[in-house]
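Questions regarding the structure given below will be posed in turn.
Excluded from the complex is one protein chain; the other protein chains are retained at their positions.
By letter and in written order, the chains are A, B and C; residue numbering begins at 1 in each of them.
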Amino acid sequence: MSDATLFGLCGAALAGLGLYGLVTHPEPLRKILAFNLLGSGVFLVFGFVSRRAATAGVPGDPVPQAMVITAIVVAFAATALAIALVLRLLEQTGRATLSSDDPASATGEKGNS
Amino acid sequence: MAFARDLFTVLALVAGALFFLAGTVGLIRFPDQLTRLHALTKVDNLGLGLVILGLLPQADGWFGAFKLVSVWLLVQFSGAVVTQLIAGALRERGPCA
Amino acid sequence: MPDATTSGGILLVLAIVLPVVGILLSLIAGGRQVERIALVVLPSNLIVASAIFADLWRSGRQLAYIVGDWQPPLGITLRADGLSAAMIVTTAVVICVIGVFAHADFDCRAEPFETRTSFVFWIMLMAIGCAMNLIFLGGDLFTLYVALELLTFAAVPLVCLDGRAETIQAALRYLLFALLGSILYLVGTALLYGSYATLDIALLSQRVRMETATLVAAVLMTVGLFAKTALFPLHLWLPPAHAGAPAAASAVLSAVVVKGSFFLVVRLWFGVMPGMLGFAGAQLVGVLGAGAILFGSIVALRQNRLKLLIAYSTVAQIGYLFLMFPLALDPVSETLHVNGALAGGMLLAMSHATAKAAMFMAAGLIYAALGHDRIAELGGAARALPMTVFAFAIGGVCLIGLPPSAGFLAKWLLLEEAIATGQWPWAMMLLVGGLFSGAYVFIVVSHALVSPQEPLKLRAAVPKYQEAAALTLALVSLLLGFVAFGPIDVLQVGPGAAMEVLQ
Partner (left out) sequence: MTIATFADAGLVLLVLTIGASTIFARRAFDAVIAFVVYGLLLAIVWVRLSAIDVALTEAAIGGGMTGMLLLGAAARLRAVEFDSFAAALPVRLCAGFLCALAAAGLAGALLLSPKVVLSLAPAVMENLPRTGLGNPVAGVLFAYRALDTLLEKVVLLLALLGVWSLAPNQAWNGIPGLRIYDQPNTTLTFLAQILPPVGIVVGIYMCWVGANEPGGAFQGGTILAAMWLLVIIARLADAPSTGNTWLRIGLVFGPVVFLSVGLAGLVLANAFLAYPPGYAKPLIVAIEVALTISIAAALAMLAAGPPKPVQQQ
């Protein structure tokens, strides 16, 4: 197994872990953390793609690397926005949950059941 | 000559790694925060110092060596400050368990 | 055959650069100038969009522009085919009219200093215009990822513009869904790049083969885009987000933003891998669409607040858009092909964009005038705000799909295809969905037509131009049914032209 494959599989596992955290954690901060884990796993898949293309003289395909740099910056921006939302929610309500106690979505859920 | 240089590097890196190991054991095993901090600073100081020292002969010219030493100095500096800050925060919170 | 920049190609660059210039300029010029900048940028955007459409219609060939003179696969190409041209014009019209409507709520010159809501609203409106144009024109899957992120970051702040706690919660939930969607899309692009060393749509469609990696990529990307489009059962974020936003923002979110990720689903399956979906996949997408129609409609019927009813109706209407997948599948070759179903689906998207924007605007006006939007207490609204209720009703007619609206034509095209391929369940679904839409529109309009026991006291006067804006979009949606013979031609011509380029 090449090093690229090893890290690629690691990325797949991390993505799975992150996905699990994003889906099951009720706490928004933990969801944001999980999203970052999921993101870094996906970036490692790009790393796998880049490294697999290594030939003599070129350590890897630079195109996926450039894409990962773009995506890391976007993920940071997303994290900053999400955290700002969580903290604003905390400021206003004294708690930070996604559980719907607001009338808007509560009506929706009632209609569902 | 090349062999002596590599040997020096290997020895210094192994010694540095030993300090890291000791520091990590200390971080996990020591009873309270202050002694743990103590263990950590030793790692930063000596462990990293030995690693850098070992890498110096392999450095890419003078500029490379300068960058390596700068890394060590920066880690020293920020390590010292952060340790201070953590210790200060511990003291504010009262006697630690 | 390598791509080449076509004669009208520079229009494609303009469509993306113009809003970007507007955004950058707004940040420097400061809040009091923002609306003025937007009111220059949005109509210019409409002109550019119309020029793209006209060029395409005249020449019958797709437009292309090679950015930076770097040929794909190394560089990025912008392309406009029939689908993009039709969608880009619709979007530009809707955003433009929303801009007119929003003047009342986000007047930058009403205060002596920059205000938060107007500054953010106008910049985000331009950003949504930019992101949608990029989604329609982008010829590279990673560029489209950037476009999706642009759309997300422009849309989320609009959800919680008024700063109430429940809207912030809705925005957070929306953001998390959207981020999950983009990251799933992104991993798909990684896998596709790994297999074919290009993300250019035209090149990919030539190279793509039935393989594990490609299949996994396609599934992940599609699920991600479904989450962003709020297709049942990934719709949970939509109703609170769309119903809680200010009226102009709700209109742009519900009418425009969800179409972005929907369009990418269409691009992916019709443009990149038409042979991959297969019979089972197409049926599954159709089932999800049907689930959305049933669920969205039934829940909409049980709402007692107007904005929530409209938001749930969006959930249902999104389901409709996906019914075209089983109907566009050629039963023999099991390939998605360009037929009446695709034209019908896209026409439905255009019709929904205009009608839904009109309905949210009308709901916003009713809310502003009455001080509430409880459906049971709407009595007298029709007398007080005749133009607004009329706009709502016409929008409803388009959703139901009564002639001569665009909705009717779109459903007719879909129905024709369903009958031609003998897919009776989907034909039934189309009719049932229409009945449901009829029911919830009827509930609202009948309440609005009732005379109240005591004369209705209006809380605030509603500017006539706002009512006119809502009515304009409703009429556009209605009239789309008459002029649609034009756009339908282009819809058919465009992808055909795209095919020529591929061969």
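We take it that contacts are C-beta pairs under 8 Å (C-beta built on N, C-alpha and C of every residue); 3 or more make two chains touch, one makes a residue touch a chain.
What you see is a predicted model; the values in this text were computed from it and never measured.
The shown chains contacted by the absent chain are A, B, C, with contact judged over the whole complex. Residue C:149 is the one among C:55, C:149 or C:166 that touches the chain not shown.
Within the whole complex, the absent chain has one touching residue among C:74, C:110, C:376 or C:460, and that is C:74. Here one chain is not drawn; of C:85, C:134, C:348 or C:399, the residue touching it is C:134. The chain not displayed touches subunit A at residues 1, 3-21, 23-27, 29-30, 32-34, 36-37, 40, 43-45, 47-48, 50-55, 57-63, 65-70, 72-81, 83-88, 90, 94-97, 99. Residues of subunit B that touch the chain left out of the display are 70, 74, 77-78, 81, 84-85, 88. Although one chain is not shown, part of subunit C still touches it, namely residues 5, 10, 13, 16-17, 20-21, 23-24, 27-28, 30, 65-70, 73-76, 113-117, 119-120, 123-124, 127, 130, 134, 142-143, 146-147, 149-150, 153-154, 156-157, 160-161, 163, 168, 187, 191, 194-198, 211-213, 215-217, 219-220.
The criterion applied here is as follows: only the chains that are shown with their structure count from here on.
Between subunit A and subunit B the centroid-to-centroid distance comes to 32 Å (mean Cα coordinates, whole Å).
Here the CA centre of subunit A is 26 Å from the CA centre of subunit C. Centre-to-centre, using mean CA coordinates, subunit B is 56 Å away from subunit C. Within subunit C, not a single residue touches two or more of the remaining chains. Among the residues of subunit A, none is in touch with two or more other chains. Subunit C contributes residues 142, 145-146, 149, 152-153, 156, 160, 163, 165-166, 168-173, 175-176, 179-180, 183, 186-187, 189-191, 193-194, 197, 239-240, 243-244, 295, 298-299, 302-305, 308, 312 to its touches with subunit A in the complex.
Across the complex, subunit C is touched by residues 15, 22, 28, 31-32, 35, 38-39, 42, 45-46, 48-49, 52-53, 61, 63-64, 67, 70-71, 74, 77-78, 81-82, 85-86, 88-89, 92-93, 98, 100, 102-105, 107-108, 111-112 of subunit A.
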